[in-house]
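The structure's right below; bear with me while I get my questions together.
Shown here: the complex without one of its protein chains, the others still in place.
Now for chain A:
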Amino acid sequence: MPSDRYGDVALEEKQRLFDEVKADSRYKTYLYGCYECGICVAACPSARFYDFSPRKITQTLAREDVELFYEQLNDDVWNCSQCFSCNRCPRQNSPGGLITIMREVAVKNGLRTTKEALAGYTRIIYKIMTTGTQVSPDMLQEDAFPDWGPQVKQVSENLDVWRRVLPPETLHTTGLSWQVEERTMHELYAIWKMTGTLDMIGELDEGLHDIMEEIMDDALEESGIVSE
């Protein structure tokens, strides 16, 4: 049963978001029904540590329970580990895949709970979307990873020289995981623009969007790559 936590949101809005999830072309290949066997829950790492159940999400979607769907869209989907252990479903469902779609819809519609869930994550979005590599060596800083022990400090203190004593020529980098050609990055910018991905960032974080748009527009103008 849904709680009354989102009672102030109109049913029409909840239905609109549900319809958006259902309209994704992958939806019909991720959801076939549910035996209620619980195999997905037994396999799910997040179910062990959170009040989270891939079975409940699958059943909610199968029943088209729009009220409960909206609650899960806000409160549950960011707990998923996206490991796809739940793909062992005997009904051939992909609860993890359904959650991917739900998350996409949540981002595209700028849900408040989504902004909260991704609040500490936006620097990663900036890194991957503007450089083409996700976790660069210079992100290994003691204050960001204190729980990883003193080895992180050693890496950050010796970073420049430790990157130079790597035999592969492409790895002599600190701000990128490997050397990426400028043209390659610009092609990535064009992809973000042509697929509406940059617009999605606008729903999540307007400031981040504006910074990235400026970087990308300047680069695309310079390289002459078409992005319309």
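Basically, contacts are C-beta pairs under 8 Å (C-beta built on N, C-alpha and C of every residue); 3 or more make two chains touch, one makes a residue touch a chain; residues count from 1.
Keep in mind that, in the parts below, contacts and distances are computed from a predicted model.
Among the names given as "Heterodisulfide reductase subunit B", "Protocatechuate 3,4-dioxygenase", "Acetyl-CoA carboxylase biotin carboxyl carrier protein subunit" or "Sugar ABC transporter permease", UniProt records the absent chain under the name "Heterodisulfide reductase subunit B".
Checked against the hidden chain, the listed residues A:22, A:91 or A:172 yield one contact partner: A:172. Seen across the whole complex, the unshown chain contacts chain A at 24-26, 29, 43, 45-46, 48-50, 78, 81-85, 87-88, 100, 103-104, 106-107, 117-118, 120-121, 124-125, 128-129, 132-137, 139-140, 145, 147-149, 151-152, 154-155, 158, 161-172, 177-181, 183-185, 187-188, 190-192, 194-197, 200-201, 204, 225-227.
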